[in-house]
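Missing here is one protein chain; the remaining ones are kept as they sit in the complex.
For clarity, chains are labelled A, B and C in written order, and residue numbers in each chain start from 1.
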Amino acid sequence: MNTFKNKLYHIIFEADTKAGKLFDVVLIVAIIASVIVVMLDSVAELNAKYGQLFILLEIGFTILFTLEYFARIYISEHKLKYIFSFFGIVDFLSIFPTYFGFIFGTKSTALITIRTLRLLRVFRVLKLIGFISEASELKKALKASKRKILVFLLAVVSLVTVMGTLMYMIESVDSGFTSIPRSIYWAIVTLTTVGYGDIAPSTNLGQFIASIIMILGYAIIAVPTGIVSTEMKTLKENERNRNDMIVCKNCDKKTSEINANFCFNCGERL
Amino acid sequence: MNTFKNKLYHIIFEADTKAGKLFDVVLIVAIIASVIVVMLDSVAELNAKYGQLFILLEIGFTILFTLEYFARIYISEHKLKYIFSFFGIVDFLSIFPTYFGFIFGTKSTALITIRTLRLLRVFRVLKLIGFISEASELKKALKASKRKILVFLLAVVSLVTVMGTLMYMIESVDSGFTSIPRSIYWAIVTLTTVGYGDIAPSTNLGQFIASIIMILGYAIIAVPTGIVSTEMKTLKENERNRNDMIVCKNCDKKTSEINANFCFNCGERL
Amino acid sequence: MNTFKNKLYHIIFEADTKAGKLFDVVLIVAIIASVIVVMLDSVAELNAKYGQLFILLEIGFTILFTLEYFARIYISEHKLKYIFSFFGIVDFLSIFPTYFGFIFGTKSTALITIRTLRLLRVFRVLKLIGFISEASELKKALKASKRKILVFLLAVVSLVTVMGTLMYMIESVDSGFTSIPRSIYWAIVTLTTVGYGDIAPSTNLGQFIASIIMILGYAIIAVPTGIVSTEMKTLKENERNRNDMIVCKNCDKKTSEINANFCFNCGERL
Partner (left out) sequence: MNTFKNKLYHIIFEADTKAGKLFDVVLIVAIIASVIVVMLDSVAELNAKYGQLFILLEIGFTILFTLEYFARIYISEHKLKYIFSFFGIVDFLSIFPTYFGFIFGTKSTALITIRTLRLLRVFRVLKLIGFISEASELKKALKASKRKILVFLLAVVSLVTVMGTLMYMIESVDSGFTSIPRSIYWAIVTLTTVGYGDIAPSTNLGQFIASIIMILGYAIIAVPTGIVSTEMKTLKENERNRNDMIVCKNCDKKTSEINANFCFNCGERL
């Protein structure tokens, strides 16, 4: 029995064996297929035609994911820790809505939303296959620039609030500037260059101020890009420098001076 | 009495003591809450329902900010200097509209706009907590690229003016190109990729020229980003490099290893 | 006869001779002209007026391209290899729809679409003229950042799916959020800052969540730019640095001066 548990562990948690790889591929396909079924089910025409099929498929996926969920609990050493971990909760939320829906007979859209969270489970599989180093590099760059981005966002929020209020004062209600929150919403839509056009200034002064916001937005978009680029470049250079360094045999210190004769730290001849 | 003034000074102007931190947190919460009240009050439905509550809250915030304003004047050595400083004026403007409104019984939107300027006071508190280094780094990068950005903006303004006039000539009035300023407004909306759609070319020639403006805008957006990225990277490198060269007294070689004890070239103790 | 084949080979596959250059220019002009004819033919008014002319021109271009196609087959050593190569298929597809249309008398839009693929043939000519080094540099930078961009796109797709489903739940059907796929379409339109405005949130909560997506999109747009910039800069630096280190045989010092005659350190002739 222990061998079975062990085998299951290897299949589920590792991607080295053939069975482990197959399990990962099947899981990813099932996750994506189940999310697509949820999506298609929300289209009125398709629901009318294939509604029964979608329910059957949903039941199938739920049984599959339930089996997987219990298998994961079964092979975990610290079962409670798994259950209340991030992915443990995501796993539970990906099977819970179907059971809840059947028991209480509801078909609320809230349950549907929860179901699409299944997609997050794809990231766990990717972790195993080794895409994680790329993700962690991106994460490191974002982390290094976290505070700068925060200051930047704060400036953007302030700008948008003041500009939105100003436009609420200037523009007529007919153009869609019915309240300050809605005017701020417009300012965000404009500054981020989304520009739906559902709310748009119609007075001359309003259009003039809007033009200034747009050109500001154009200049401002350069800032986060600059921040992230700089951090990424710095990370990359540090990494490369670390590889090109000369290590002292005496004190293990590294130097980036490629022509060093002596260790800068202990004076040992290199 | 002097001790009281001193204590007050520490609470308001420093963030080291417990009382000082508490004061900062309360102030930020009060500022943000008061701005949110101003916003919600502008929504017609909420105003109808909770109008009375909003007025009471507004009075409460105003009293709080008035007390703070006079406390700041009281503890300032150069009282007039504070009153006419940037934040002194912002502080005054954040309490003035409420009193003015009550006295003259007006409820103009201009007064509301002034009230949201309170948000700027959040930046003063951030100054104390130490977010200022990030902001100053951003500011330095923007300052270093100021002239280049100015030249860039001038080119954008010229481009937009010529393109706008051209479109006014080509496009019909029915599509929204009713005057040159409005056509320039359209050119800005297009070049910055906001694209409301309230004014859009309908003739073939107009759409052709608009396409060129868009692709130009696509290429042009690269320029400010390039400017800011380059300045940021240069600042970062300068910071690391410039001060950090150690010269060996024996052989005159320079090294960028700031922790060097020995010369990397001749092994001399530094 | 062999000389004729040889001469033809030089004209078609090389750009050194006068005839070769002329052939390339004529080909590019013919390709672009034929695509423009296809385009103009789709405009109803122009089709009504100049339809006959367009058909004549199309026949002319097709004969020209057919001659070229058979000439290429004729001079190829491995004829089948050419026919089933990428450009072989593109060449065939650029003449096939006209013949197919004449034989079966159909004028379907699918045939028109295939015809515009002719444009891809311009890239073959560019290959000869030497624009390829620029393209390959861009391609290298994109290749180096391939995995990071993939992780990034995956994150974007997940974000868009969850946000789209959320908006489907929150927003009313009247605003255009009729199904999850359509809501995801809206989320993509918003996150990429395209913002058509055909679907736009109308409830307060919906506009609030949309604002968050937009500001996220604003921050997220920095990531691919950062990735590509960093890879490009790294490629450029590597190119300059790696091969260009000269080692002195006397003192073992390395220099990056590629034109060095003497060692910068000991003065030894290199």
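Methods note: contacts are C-beta pairs under 8 Å (C-beta built on N, C-alpha and C of every residue); 3 or more make two chains touch, one makes a residue touch a chain.
Fair warning: this is a prediction, and the values are worked out from it, not measured in the lab.
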| item | value |
| --- | --- |
| Neighbouring shown chains of the undisplayed chain, as defined at the top | A, B, C |
| Of B:57, B:227 or B:260, the one touching the omitted chain in the full complex | B:227 |
| Sole residue of B:6, B:207 or B:250 that reaches the chain not shown, by the stated touch rule | B:207 |
| Those residues of subunit B which, in the complete complex, touch the missing chain | 147-148, 150-152, 154, 158, 161-162, 165-166, 168-169, 178-182, 184, 190, 193-197, 200, 202, 204, 207-208, 210-211, 214-215, 217-219, 221-223, 225-227, 229-230, 233-234, 253-254, 265 |
| Residues in subunit C touching the chain absent from view | 35, 38-40, 42-44, 109-110, 112-113, 116-117, 119-120, 122-123, 126, 131, 134-135, 137-138, 141-142, 149, 153, 156, 181-182, 184-185, 188-189, 191-198, 221, 224-225, 227-229, 231-233, 236, 255-257, 259-267, 269 |
| Touching residues (missing chain, whole complex) on subunit A | 43, 193-197, 204, 225, 229, 259 |
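Throughout what follows, only the chains that are shown with their structure count from here on.
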| item | value |
| --- | --- |
| Numbering shared by both copies at the subunit B-subunit A contact, with half separating same from different | different |
| Whole-Å gap separating subunit A and subunit B, where each centre is the average of the chain's CA atoms | 27 |
| Between subunit C and subunit B, distance of the C-alpha-averaged centres to the nearest whole Å | 39 |
| Multi-chain contact sites of subunit C, meaning residues that touch two or more partners | 193-197, 204, 225, 229 |
